[in-house]
Structures are given as C-alpha cells and as structure tokens.
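Here the complex is missing one protein chain, while the rest keep their positions.
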Amino acid sequence: MSKRLDDKQLRVLLIDDDPAEHILLQRKLKKADEISIELDYVADIGSAVDIVKAGGVDMVFLDNRLVPNNDFRETAPLLRQAGFVGPIGIVSSDISGKYFEEFRDYGVDFKIGKDEIDASVIAFIVTEYTRDQLSETCSEDYL
Amino acid sequence: MLVSETALHLGPELERAVNRVDFFRLFKSLAGSNGFSYFGLTEIAGEEHGLSFQHVHALHNFPGAWFDDPKDPVIGAADPVARYLHKASAPYLMDIRQTPSPVLLSSGASAAVIVPLHAATGKRYGLIMVGGDAKEDHQALALIALDAALIFQRYFEVLLSLDSISGLSDREIQIVRWTSEGKTSAEIAIILALSEHTVNSYIAAVLRKLQVVNRAQMVASAIRSGLIA
Partner (left out) sequence: MPLSPENMLKALYDTLPDPVLVVDASRRILAANPATAEKFGFAAHELVGMNAVGLYASSKDAEEIGNALYPLSREAKSIHRRLDLRRKDGSVFPSELTVSPIQLADGEALGSVALVRDLSEIYREQEQRLRAEAILNTALDTISEGFVVYDDQDRLMLCNDAYREIYSLSAPAIKIGNTFEYVLRYGLGHGQYADAGDTAEAQEEWLQQRLERHNNPGEPFIQHINPDRTMLVEERITDENFRVGVRTDVTALSKIRSEAEQLGLIIQGVKQEVYLISVKDGRIINANKSARDNLQYSMEELRALNPLDLNVGHSPMEIAERIAPIVSGESKVIVTETCHRRKDGSTYDCRVRLELMDNVPDPVILAFADDITERREIERALARKEHEFQTLVRNLPDFISRATPDSTLTYVNDNYARFVGLPADKMIGRKFLDFVPEEHRPELIAYISSLTPQKPLKSTEQLMVNSSGEQFWYQWSNLMVFEDGEPVELVSVGRDISEIREAQTRIASQSRALELRNDALEQFSGIVSHDLKAPLRQIRLFADMIADDVESGKTDELATFSGYISDRSEAMERMISSLLAYSQLAYQRINPEVVRLSDVVTAAWENLAVNAGEAGAELVSDADVAVRADLHLLTQLFQNLFGNSIKYRQQGQPAVIRVTARTGQDSVTIAVEDNGIGVDPAHSERIFGVFQRLHMDEKLYSGTGIGLALCRRIAESHDGGIVLDTSYRDGARFIVTLPA
C-alpha cells in the first residue's frame, strides 16, 4: 500500500526547467495550510531519475516540456523505468494538446494546468492519492 | 484566486476527462467560473443519512476545518442543504444564513447553489457550490445547473457507470491476472509502468464490478467466470 503519511510530511518532487515555477509552487503550498508537503525541485529529468531511485519521493509533479525533451511522453516513462510507483502528475501551462488524452498509457496518473493549481487542488490531489482505496479486508496481507 | 480564462469545463477538456482528478478540475472550473471558491459533489443516501464527502465517488475541495472531524467530512442529515437535496430535484440558490448550514457558513458566504443530479442508474447526487457572492439570478442558476448536469453526465459515463458494468477492461484483466500470480500492487505497478495508486484504482473498480470485497475473492470470481485462466 502507498505510504500513509498522516504525521510524516509528504514529499513531492517538482521537475521543471524553469526555476521560477519552483518559487511559485512553493508559495502555493504554503497557502495550503491543511497539508504539509516537502517540495523538492530539479530542473531536468536526469536528476529526477536519480532522486526517485534514491527513494523517499511520494509524488512527482512533472513539467510537460522539459528541455531538451519534447513532452511528458519522453520523460514520464523514464521515472517508471527507475522503479517509481508513486503518482505522477503532469503540470503544464497548456494541457490542450491532443496527446494529453493518452496520458495514462505513459504511466501518468493525472494532468493539470499550471494555472489550475491552487491550495485546494493540491489538497484534493494529496487526499486522492494518499487515501486507501481498498478496504482493510483487501489488504495484501490477506492474500 | 486564479480563474480559468476559458470555461474549461465545457471545452475539449470535458471530452478528455478520464479520471477523478480531471472531474475534480472540471467541477472546480465550473465553480470558479461562476465565482465560487468551493464545491462538493456526493451521492445522496437515505434521509436519515447526511452527505458524506468520504464517499467513493465524492469530489470536493471543502476545507477540512469546516467539519467537526476533518478526516470525515459530512454534512449532517439535519443540515438544510442535506434536507433540500433529500426532497428536491430543482437547482436552488439557498440563503444559508436564513436557513443556517453550520458547515457552509464556515465559508463566510451567505448563499450556496445546490444542484440535485440524477444518475442513469437511479442514484441521486448533489452538487453544492459555495464561497462567492451568489445573487438571485434564475438564468445564471439555470446555466449552472445545465453545465453541472453535463459534467455529471460525463462523470457518470466515464467512471460511475463502470460499477454497473460486468465486463473488465484489458488493463483490469491484466492486473487481476498478475494479482492471481501473487504480485502486490507495487510490483504490478512496476511491471506495468503505472503508479501503485492506479493499480489500486483498477483493483477497486474490479472489486465493485465483481461485487467482491477482497483480492482473494476477486481472483476466485475472475477464474470462475472465465475472465482469467
């Protein structure tokens, strides 16, 4: 099961080649006082792969266009190949491209526009992806 | 706060919505474009029950602080909002100070828009939007209700109706097969290059479809019905 981090801080990794986005997200998280998130930031996918391999990342916010890659279809699978099984959300200024329809085929859990992100969205995402979807009787120990 | 430049909830995003985050975004966009900060959608249970936002299909961005127990966000059966949704089927602009709703008053707003919704299975849902300066405007209310019904219709098609569909998707069958071989969700996630959450979402959907409560029953039922060998 995913780690329930009721008391521990949730560790989110932001991957974006624009450092300004890091500053902006940090400010938003600060406003979401209900949830406590530790935000890591890297600017390229290579560094991100290193970090998720090292472990401890609960969730990834991945910028759609990371120079020099084209879009998330080139980057998200790299994280999965690195063994990351936590949720991956694609954040982008523009999510209207047609290829966004197939995001799940690339191991991505959700997509969201950068301008849609606010405290309540982050709270929902965190709740959604950390809550126990399966009842107690369905725990894997039961198998 | 940020407001979408375009009515996201009615654009191509409605067609492209595939998971709960997408529908969360759509309802949030609907609320935001009508000047509301908060929205909540959940199933309407019996009259003795309140409106629980812990429900498996509930979507909301109500702050936990509004509720007595932030971990169990429920609008009580006695709350006028719950009472209205229990009996009515028309969208309604409710003055929450005249008929005080303890939960919604926390938003600091004076009024809330309540839209009863109906799923094709007969189940009833309610959409509550609050946190703006809602004015008495029938036309606006009607438009909100229409947009809400459109999004809800899509939500039903994409996710809710899966509960009543007996067939499993290819992905679901893959996951049941791996489960039958003793793989954990995390292992399956690695095998299939998905997140563990997504794997669990599939498993939860399969449990609902097969009307079973755990993985062992899921595998047994899938073998019995020939879904997997």
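Going in written order, the chains are labelled A and B, and every chain counts its residues from 1.
Basically, a contact is a pair of C-beta atoms (placed from the backbone, for glycine too) under 8 Å apart; a residue touches a chain by one contact, two chains touch by 3 or more.
Keep in mind the model is a prediction, meaning the values are calculated, not measured.
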Over the full complex, note down every shown chain the hidden chain is touching. A
Kindly note down the residues of chain A that lie in touch with the hidden chain. 17-18, 20-21, 23-24, 27, 43-44, 65, 67-68, 70, 92-94, 96-97, 114-115
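Following the convention adopted for this analysis, only the chains that are shown with their structure count from here on.
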Approximate Å spacing (C-alpha centroids) for the pair chain A, chain B: 21
Contact set on chain A toward chain B in their complex: 1-2, 34, 77, 80-81, 83-89, 95-96, 100-101, 103-104, 107, 109-113, 115-116, 118, 120-121, 123-125, 128-129, 133-135, 137-138, 140, 142-143
Within their complex, chain B touches chain A through residues 1-2, 4-5, 8, 11-13, 16, 18-22, 24-25, 28-29, 37-38, 59-61, 63-65, 70, 179, 182, 184-186, 189-190, 193-198, 200-201, 203-204, 207, 213-216
